[in-house]
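Only one structure is covered here, and it is reproduced in the block below.
Only a single protein chain was left out; the remaining protein chains are all shown in position.
After this line comes subunit A, so read on.
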Amino acid sequence: MNRDSAEVALHGITKSYGGKRVLDNLDLTLAPGELLALLGPSGCGKTTTLRVLAGLETPDTGTVSIGGVDMTSAPVRGRGIGLVFQSYSLFPHMSAAENVAYGLRIAGSSKSVRTRRATELLEMVGLSEHAAKFPGQLSGGQQQRVALARALAIEPRVLLLDEPLSALDAQVRVHLREEIKRIQVQAGTTTLLVTHDQEEALTIADRVGVMLGGQIEQLGTPEQIYSAPHTAFISEFVGAVNRIPATATTGGVSVLGKLLKISNPDSAPAAASGLEALIRPEDLRLTRQGDGLGIVESMMLRGPLTSVMVALQGRCLRVDLPSHEAAEFSPAMRVALSPRRDAALIDSSSTTPRDSLPAAPAHLLSHLGPIA
């Protein structure tokens, strides 16, 4: 069904609003049929990127091409895109089926074609029995499914999803994102997903682009983004991370008594002191040891994983273990910590509240969940 999916390319896109530069010489290419997620904090320019690609905004400089054709100044309706917004985008005066059929009606398809296609698509999103309902009678999740079906009805070459799940409950969100992935694979449409939810991006995207300050910080597979982030910002944005003091030595850094390679030689600070290694909670090994430096402060069950909070040198570190392994630890126990991997991301010491309040640290901050 890989019918019409197109390659999408943005080159050197710059966009400013009232003197503020929102997109800064951005380059982005989507391979035909792939689902690429743009991830970033609010104001990083991810939605503007989508709007530029959709034609809802005109870039100050740069080109947009879809399927090899320059579309930089083409109107929205000529781009062959399907759009799904955060919410409230269904036409309130039309039933679900009419909403889905709208694009075909505009294109002049016959009534029988429209009805058949709308039925088919509503079936695909699992809403056949709600075809006659109006948007106001549907739940938020159902509305977004209809919006997705409506966007797909015109067989777009590119599907643009602008935070489609942000307005939904957590449970619906998880369910629907899997649904989106299934439908996207089935339709084989090149898709750009904009989201601020790192879990959403990591779970369903083929590739993830992390944005900051109008540029793409790192573009890669979810695995690369999570396990081998290029910068401290990405590491902290896409998941929980511990900042552990590190000292520079020849050939790397020493962290918790282990020599590690620096995984980001380009962006690592050159200073020899005031360094921190960024290590994910599941990348720390925890062992019971009578003379260990760490003390177990508290344990937090997170389902299959348990987070063990360990006080170490005035810091509170989080170690994630499979829950059955965590059973052998209990609060106040002395433990030793060591990194599981051979490389770590290095950053200069951040001035987090933890460091500026040395007197208060461990027990208070473990309640605040400093890295949760």
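Just so it is clear, contacts are C-beta pairs under 8 Å (C-beta built on N, C-alpha and C of every residue); 3 or more make two chains touch, one makes a residue touch a chain; residues count from 1.
By definition in this document, contacts and distances are computed from a predicted model.
Undergrad: Can you tell which of "Spermidine/putrescine transport system permease protein", "Sarcosine oxidase subunit delta", "ABC transporter" or "Na+/H+ antiporter subunit B" UniProt lists for the chain that's not drawn?
TA: The missing chain's protein name, per its UniProt entry, is "Spermidine/putrescine transport system permease protein".
Undergrad: Out of A:G40, A:P135, A:P245 or A:G294, which residue would touch the omitted chain in the full complex?
TA: Within the whole complex, the residue contacting the unshown chain is A:P135.
Undergrad: I'm checking contacts with the chain that's been left out. Which of A:H93, A:K111, A:R302 or A:R340 qualifies?
TA: Touching the chain that is not displayed is residue A:H93.
Undergrad: Looking at A:L56, A:V185 or A:M299, which residue reaches the missing chain?
TA: A:L56
Undergrad: Decide which residue listed in A:I81, A:A97, A:L127 or A:L202 touches the omitted chain of the complex.
TA: Missing-chain contact among the listed residues: A:I81.
Undergrad: On subunit A, where is the contact patch with the chain that was removed from view?
TA: Counting over the whole complex, subunit A touches the hidden chain at residues 54, 56, 75-77, 79, 81-83, 85, 87-93, 102-103, 106-107, 134-141, 143, 147, 150-151, 153-154, 167-168.
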